[in-house]
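The other protein chains are all here in position, but one chain of the complex has been omitted.
So, chain A:
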Amino acid sequence: MGAAPRPGTTASAVMAGAATLMLALTACSSGADDPAPAAQGKAEAAGAVSPRTGGTLRLAVEKEPECLDPHQSPTESARLLTRPLVDSLVYQDPRGGLHPWLAREWTVSGDRRTYTFRLREGVTFTDGAKFDAAAVVANLDHVVAPETKSLLAGSLVAAYDSAKAVDPLTVEVRLKRPDSGFLAALAQPNLGIESPATLKGPASKLCATVVGTGPFKSDGGLTPQKGIDYVRNPAYGWAPEGAPRTGPAPLDRIEVTVVPDNSARLGALTSGQVDVITGLAPSSVGTLKGTPGFALHTTPFPGANYSYWPNTAKGPLSDVNVRKALRAGVNWRQIVKNVYFGVYDGAQGPLSASTPGFDGSLSSAYGYDPAEANRLLDQAGWTQRDAQGYRTKDGRRLTLRHMWSDPSVSTLAVQIQASAKQLGVELVEENLDGGTFVNRLLDGDYELIDTSFSSPGPDVLRVLFGADNIPTPKRGISNNMARYDNPQVEAYFKRALDARDQSEQFGVYAEVQRRVTDDAAVLPIYSPLSTVAAREGVRDVRFNVDGTPDLSGIWLAS
């Protein structure tokens, strides 16, 4: 989950230019060395063949978590790298459905504040400890304890009050208030169940080594700036219901290396130094598609699209007509197609289409209509034009300050700026250092901010549009960067939390998506892609509900 871009990407962006320079060379070399026939990745991933057991998968990832412990860490890389180690009480399939995992079944009380979980029997942690009700209580308490300083998991279960072990295989969880997203939160690796003995040790140790009940274990743990090695847990026999396999994982070992540079990662794959890489740059996706012997697997990240967030609280964009005009008057989809080589799909709503609970019926509101845009701007009073052709009202130019701190967005930003100029809207691009960015965000001193926000469900809408989440100096950084505050939508959020089941919850969130669309509270641009490239012979590459690749089902045909 990410909100304000952290200013840590300068070096990689510096190298983006070099990456482009080297691409042609890399492509040629791999073509020459690998005369194997072209692999149709998606087609062959359909596993009619039974998995071959054994082998070591060498994986190069682009990022590492600062701290491995999913209870503490908020990053996507922590979720990816701990999913093979920890299981959860509940399993959420990629379409959002909830299934039993370490919890065999559960019941919810009438007031929706007590959840009773019956646990699976015979499950053991990889350190030999038994999985039982006490372990579940210890984990939930660990997540919410202030000493854990959880940067995400704690807020995912903000409604959590207490848990108690009724008997060795029954846990009763009390919530402070109803929370229809509680089960989905439990399914995330951030609420993964770790061995209770390790939770009592120092937090710093958990940042390197995580012990769970998962299909893999890692005694050495995460070595910063290097990676992590896993070995199969041979005792594993409690895969989630509905998973393609039940017993131990097919692979003997997984060796993960952190390779931050995009072209080095791609070159390592095409030269056979690793089997799989993640996080391909859009330009690399095109290169790889034309390279025989390799398969590309992609899925859109669920959650909020990469979007421009208009400051709805003050400035020109507090006028809904100006926001709507910007939405209709910039040809977002064409720009995305041009800038990202057709790799990314244009957005069709506030949420990406792969998000459970996404409402596809709103996509027509996000079409390109310059005539309507100009009409809306005239109606909003921005009727005059100055010498440079920008619209003015009362002698003031229609100027919008777009602030960012991640240089990788600049190509896209320049295209959008050019498109807005044709409307008579001036976009001022402000590339700021992280600290200044944060200060301006807290003060609401901007018209536009850009970010995406990955999250495996529609609850993310509450994070992005809830009045409680408007960033202020007192509250600190929070994720309602549109500074959107709508009492009706607040009421929907309350109803969504109170929802009896997932379909009721999805129904309420569809209403929220409609209201946010009516108010043009977000200008969605494209759905970021989770990308995995693998050599031919790497089979059954699937994705988890949060968009991270599922490492535990992969097997090697060669």
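The rule is simple: a contact is a pair of C-beta atoms (placed from the backbone, for glycine too) under 8 Å apart; a residue touches a chain by one contact, two chains touch by 3 or more; residues count from 1.
The definition used in the following text is that contacts and distances are computed from a predicted model.
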{"item": "Per UniProt record, name of the chain withheld from view [\"histidine kinase\", \"Ligase-associated DNA damage response exonuclease\", \"ABC transporter permease\" or \"Heme ABC exporter ATP-binding protein CcmA\"]", "value": "\"ABC transporter permease\""}
{"item": "Contact with the hidden chain (one of A:109, A:246 or A:271)", "value": "A:271"}
{"item": "Which of A:151, A:197, A:313 or A:467 contacts the chain that the document leaves out", "value": "A:151"}
{"item": "Option from A:479, A:513, A:527 or A:544 whose C-beta touches the chain left out", "value": "A:479"}
{"item": "Contacts of chain A with the absent chain, listed as residue ranges", "value": "1-8, 10-12, 14-15, 18-19, 21-22, 25-26, 29-30, 33, 60, 66-67, 72, 74-75, 146-147, 149-152, 154-156, 158, 203-204, 207-208, 223-226, 257-261, 263-264, 267-268, 270-274, 433-439, 442, 463, 475-477, 479"}
